[in-house]
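Only a portion of the chains appears, each positioned as in the full assembly.
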Amino acid sequence: MKIVTLGEIMLRLTPRGHARFVQAEGFSAFYGGAEANVAVALANWGEDAAFVSKVPAHAIGQAAVNALRRWGVDTRYILRGGERLGIYFSERGADRRSDYVVYDRANSAFAASLPEEYDWNAVFEGASLFHFTGITPALGERAAAVTEAACKAAKERGVAISCDVNYRSKLWGKEQACEVLGRLLRYADICIANENQARSLFGLSEGKEAEELSSRFGCGTVALTYRRTQDALHNRIWGELYTGGKKAVSRTYDMEMIDRIGGGDAFAAGVLYAHLHGFAPQKAVEFAEAASCLKHSIEGDACIASLEEVTELAEAKKKFGIGR
Amino acid sequence: MKIVTLGEIMLRLTPRGHARFVQAEGFSAFYGGAEANVAVALANWGEDAAFVSKVPAHAIGQAAVNALRRWGVDTRYILRGGERLGIYFSERGADRRSDYVVYDRANSAFAASLPEEYDWNAVFEGASLFHFTGITPALGERAAAVTEAACKAAKERGVAISCDVNYRSKLWGKEQACEVLGRLLRYADICIANENQARSLFGLSEGKEAEELSSRFGCGTVALTYRRTQDALHNRIWGELYTGGKKAVSRTYDMEMIDRIGGGDAFAAGVLYAHLHGFAPQKAVEFAEAASCLKHSIEGDACIASLEEVTELAEAKKKFGIGR
Amino acid sequence: MKIVTLGEIMLRLTPRGHARFVQAEGFSAFYGGAEANVAVALANWGEDAAFVSKVPAHAIGQAAVNALRRWGVDTRYILRGGERLGIYFSERGADRRSDYVVYDRANSAFAASLPEEYDWNAVFEGASLFHFTGITPALGERAAAVTEAACKAAKERGVAISCDVNYRSKLWGKEQACEVLGRLLRYADICIANENQARSLFGLSEGKEAEELSSRFGCGTVALTYRRTQDALHNRIWGELYTGGKKAVSRTYDMEMIDRIGGGDAFAAGVLYAHLHGFAPQKAVEFAEAASCLKHSIEGDACIASLEEVTELAEAKKKFGIGR
């Protein structure tokens, strides 16, 4: 089934090993972004996942496209032009030293693109699902307009819509986010969110986040991620899926992490995969959380664990991996 | 004392750091194999350890020989010729993501070699001990014939024989393994095995594995390894030595591992070193298990910890390292 | 336009920098093969290039597929299964020390595949051109049968056929090659060859190779590559295109090379690109030779120079690059 994701793809620069930015003599290069990561995971699991964006017409822009194609993502709707590819620097923490992220994404080709540049007919032809995150409208008025245009185009063509709230306080204020995301979430059939962010952004009641998101925005399915931080390399995570008025909660994973980035995107990809394949709620949330857990053991932004690996962990077939 | 080991040496290709096969832009190269690893450990501890095998007559074959010579292994009995060097790809796991091994060892120069190619007189001249593992006869009829020829040649010359059962279900079925290994074990004075494998392969009683192996195959000494897996990088191990009708059990090590491969071979090398030097059972099993534990903290297939390091850990002289 | 190529894709292992095999502590990994390299170049230039093959159903096989997708190659017709991916080791020479190549490609998944495993209808649907090389039938009877089946299927569907003779004496004898390739070349509309090999394999007259190949096998277009070796890193190359009874000869390039592998494949890709776009002969041969020249300045097996870069060099727009 064809899934469309829309957003920005960035160059990520990470010093090798445990080197700090101020020590680094070089960087490993990854290309990713919240929506691109979802597309990579789904394409890697065999789905027909397309990523819609705009990158500059030079070799660095092409490298971003190639990085997606490598995993099977359909990149034909990516426009070329504009000024630059967004960049973010990411330094891996250890023990009490936290991860350190420096964003340098302003004025990207995608953020400067306009709704009318995209051929929505082609983009949504044959699509079953459209996915975006709250990062995209946060990139500026143009990107918000592109997001809304995509939502409308999807809705008109009967394509189901998924939104991962993904509130980033560095990109916009709570009030503006609340207003814009509130408007966009009304298009969404599936709402994915981090419990803390969702509660604080929308003023939800603790323990009732999923129900309230569902009723406030009319999303049939709400998926929530929970994360507790021990230190830079150790986190505890679990997930929750609310659908058909019932709630399913996944196992809890205490993780030793290789790369913290993209854990939520892997969860979102798992939720969408489960949705597309009609998984029952408990199976669905276990699949999504297993995808998220495995992502943290992999370098780079996207969950490139195979379908077999995710399924095996989700179904607890391995001796280790559960409740250790 | 001269120790002879026989088997295949392979090129191991491992992506750097935590990269997955599907991400890897390159591989670190190691050369190893169950029997070669035993030879390296013994030579590194100062023994006169020879490795008998066959490698192709090109630079990759030569590189395998050089890798052994580096640690002091006597490589003069390694034949040149045949088609290829066996290869295995090994991806390091993390957290719930398991290690991933892809074998590409069929049709190796060694597996295609014949008993009559080897000069057993030269090989066993002055030897005190001959060691092989259950992997060698599993490589095919020719390799099984070479193994049996070596056992006979050793026996005829009064050389003591050690066999590490090392059952690999990817290489052969249980029935065939049981028959062939059963036949070969009757040559053995020392039998080394993983408790689970041994129990399941030979139908032994839990808790009585060593005694039953000893009585069934007439091996005076039986050494067993125990391993419990927490996750990809954390294992608990201990060992058991049954000799002279008595059992000695080593300390237990809860390990954070750098490289899981070769832990059993390090244990075997430790058992043989202890045997050659007449260690008392408790000292012997502590030495072997310390070698195994240290191996897991070292990159590559073989235990290249020094004799001093193994002894120090075995004798619990260090503050840390015991029962933490 | 859709172009179909058929053949084996291998893992190439190359020590870093100038290290020799016997020194190497690791290898850079590339995935390539004569036909895959043509597909990569064409896809990178924006063509719809499909590669047909078979790779094993494990992560190393998947990595080969991913490596092709990265450049835009359509990999949907690649079958999964079989024993192994072919491997070749390649050591970079310098000065009087030659490049050193060790092949380990026997028993690959592709070489063991059968004609009936492929869905030729799907493969050739909408195709304009089918390209293969003399390496493919040299891989064994099965691969030869697959090649011939592909030629027949292409012919029946009116798809133009291109064959790069690519005679490899390590794979088969001259007599057999001459017979099999002679039969296959009769399907071909375009014949590409190295002048020396062609002359010696088919007994052609010096200076008349193209004409004789054209008349003997009925290929309307014949393209020849010429190479003179100064040392491991310096070669002189030029090309010749014979079509419509006329011959065009390219500029000569004296090159300082980064990676010698794949120069002929880049030339072939250039010939095909020129053919598909109806370039006049002189423009065509300059384009193909420029692609070949640029390939030698790039690490890896395929010419990933952009269309603009190849065109710029072919059209001599740059100050340097011609007749220096």
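Every chain is named by a letter (A, B and C) in the order it is written, and numbering of its residues begins at 1.
Assume a contact is a pair of C-beta atoms (placed from the backbone, for glycine too) under 8 Å apart; a residue touches a chain by one contact, two chains touch by 3 or more.
These numbers were taken from a predicted model, which means no experiment stands behind them.
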Open item on the list: With 3 chains in place and all of them the same protein, how many does the whole complex in this file have?
Closed with: 6
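We take it that only the chains that are shown with their structure count from here on.
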Task: Label of the chain whose CA centroid is most distant from the centroid of chain A - done: B
Task: Interface residue identity across copies chain A, chain B - same or different by half - done: different
- [ ] Would you indicate which pair of chains has the most C-beta pairs in contact?
- [x] B-C
Task: Between chain A and chain B, centroid-to-centroid distance (C-alpha), Å - done: 45
- [ ] Can you check how far apart chain A and chain C are, centre to centre, with Cα atoms defining each centre and the answer in Å?
- [x] 40
Open item on the list: Two-or-more-chain contact residues of chain B, please, as numbers and ranges.
Closed with: 20, 22
Open item on the list: For a test of understanding, state which residues of chain B touch chain C in their complex under the given definition.
Closed with: 13, 16, 20-22, 24-29, 58-60, 62-63, 66, 83-85, 87, 89, 91, 100, 102, 104, 106-107
Open item on the list: Under the definition above, what is the set of chain A residues touching chain B in their complex?
Closed with: 17, 253, 255-258, 293-294, 296-300, 304-305, 309, 313, 318-321, 324
Open item on the list: Using the touch definition from the top, list the residues of chain B that touch chain A in their complex.
Closed with: 17-20, 22-23, 93-98, 229-233
